[in-house]
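One protein chain is absent from this view; the other protein chains keep their places.
Letters A and B name the chains as they come in the text, with residue numbers starting at 1 for each one.
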Amino acid sequence: MTQANPATLHIISKSPTHQQLYRDIANALLDDDAILFIEGGVYACCGTEATALLAATNNIYALSIDAQSRGLANTTPAAITLISDQQFVELCCQYHKTLSWF
Amino acid sequence: MPLLCPTGLSPLATEAMKKNILLIFRNPPFANSSNSDTLDIALACSAFELPVSLLFLSDGILQLLNHQQAELLAQKDLRKRLNALAMYDIEDYYVIDQDLIRYQLSVEDLSLACKVITQQQLAALIRQFDTVINL
Partner (left out) sequence: MNKQQALALLDDEGYLLDLALWDQELAEALAKVDQFNLTSKHWEVIYIIREFYQEYQLSPAMRPLVKMMANKYGAEKGRSIYLLKLFPQSPPKQAARYAGLPKPLNCL
């Protein structure tokens, strides 16, 4: 099976308190890559970190259930797409590889 | 029969074997088992003749510091096992210049002969690999 899309889906599960992790991710990112926040990573949606990462790529997602459960669903910026578990799986399939930042 | 190279695998499995893998070490020594686990993955990949490269990112470079004395903490010294990598034909190692600068280190301080890349080259490095494991 050939993958048309060579880009990477970066999956982030830690909050922006882990500043060095976010610096590493910023360096690891190419502009056609995507970011998916899951678990504690969704806290990035309500800080300045997501805004900074949005400058690097337009493709930013957050797992809806993790954002909702943490009370962030309404404050998530419009530029971040909330997705279901099903869409999570679809997203993984769209990218050449995933890279987990746990 | 337990041969060195697995034969009789399906074409799909053979195809999978060609995939190159980047393993990222991101933790300092003694933090948790992830560096040790990542090293185990590297050695397992070698048994399947998968091409493996290692990236020591952020605190991961601290794992490579010379003059560690793990025995003072009654811990195993992962560096002894890291030194075995060349015997498993794993010899492609990377560190980032900014991580060296941050800890005021040079490559001479590290126990493996690493290639130094810039922060800006990191994303391109990752793009080269089919699989990236970052425990």
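Everything below uses one rule, namely that a contact is a pair of C-beta atoms (placed from the backbone, for glycine too) under 8 Å apart; a residue touches a chain by one contact, two chains touch by 3 or more.
Quick caveat: nothing in here was measured; it's all calculated off a predicted structure.
For the omitted chain, the shown partners it touches in the full complex are B. When the missing chain is restored to the complex, the residue among B:Ala31, B:Ala44, B:Leu73 or B:Ala124 that touches it is B:Ala44. Checked against the full complex, the candidates B:Lys19, B:Lys80 or B:Lys115 give a single residue touching the omitted chain, namely B:Lys80. Annotation for chain B: contacts to the undisplayed chain at residues 2-4, 6, 40, 43-44, 46-48, 76-77, 80-81, 83-84, 87-89.
Just so it is clear, only the chains that are shown with their structure count from here on.
If you average the CA atoms of chain A and of chain B, the two centres end up 25 Å from each other.
Residue ranges on chain B touching chain A, taken from their complex, read 26, 57-59, 96, 119-120, 122-124, 126-127, 129-132, 134-135.
Here chain A touches chain B in the complex through residues 6, 8, 20-21, 24, 27-30, 33, 96-97, 99-102, going by the rule given at the top.
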